[in-house]
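Scroll down for the structure; my scribbles are underneath it.
All protein chains but one are shown at their positions in the complex.
Then we have chain A:
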Amino acid sequence: MEYSDKVMEHFMNPRNVGEISDANGIGEVGNPKCGDMMKIYLKIEDNIIKDVKFKTFGCGAAIASSSMATELIKGKTVEEAWNLTNKAVAEALDGLPAVKMHCSILAEEAIHKAINDYRIKNGLEPWEDKFSKGDHDHHEHHE
């Protein structure tokens, strides 16, 4: 697998690994069956992502995407964080191999889940994303 230097750099030195004990938005996505799983912790204050941490079970691309995605949403508004796409994460990593694009979806999905967790906890309507409509193929399992 040929990864960009940026992917390797984030893989070797992932930013924001860990947990946040007083997180107010948590999202866990993926399925260890497919080889990948990501958990994201958000600390949101005044509609700003004050802190973010993650844990990821997956390949180099999954770990690097998690690292990059958390970097990209840190300090941003909740709306900005919500609008982060996996494409933007992949671009920030100077690209991902085609077979590894699905690994970057994980981060986008986990962020959405954590934000909705935060919204529900705060009595707000969860936002609807393309994942909840089920129009993606990430978890399709070819037996």
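Simple rule for what comes next: a residue touches a chain if its C-beta (ideal position, glycine included) is under 8 Å from a C-beta of that chain, and two chains touch if they have at least 3 such contacts; residues count from 1.
The rule is short, and it goes like this: contacts and distances are computed from a predicted model.
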{"item": "Chain left out of the displayed complex - its UniProt protein name, from \"(2Fe-2S)-binding protein\", \"Amino acid ABC transporter membrane protein 2 (PAAT family)\", \"Cytochrome b\" or \"Cysteine desulfurase IscS\"", "value": "\"Cysteine desulfurase IscS\""}
{"item": "Residue, one of A:K6, A:K55, A:K76 or A:R119, that touches the chain absent here", "value": "A:K55"}
{"item": "Contact set of chain A toward the excluded chain (per top definition)", "value": "1, 3, 8, 11-12, 14, 17, 19, 28, 32-39, 55-60, 62-63, 99, 103, 140-143"}
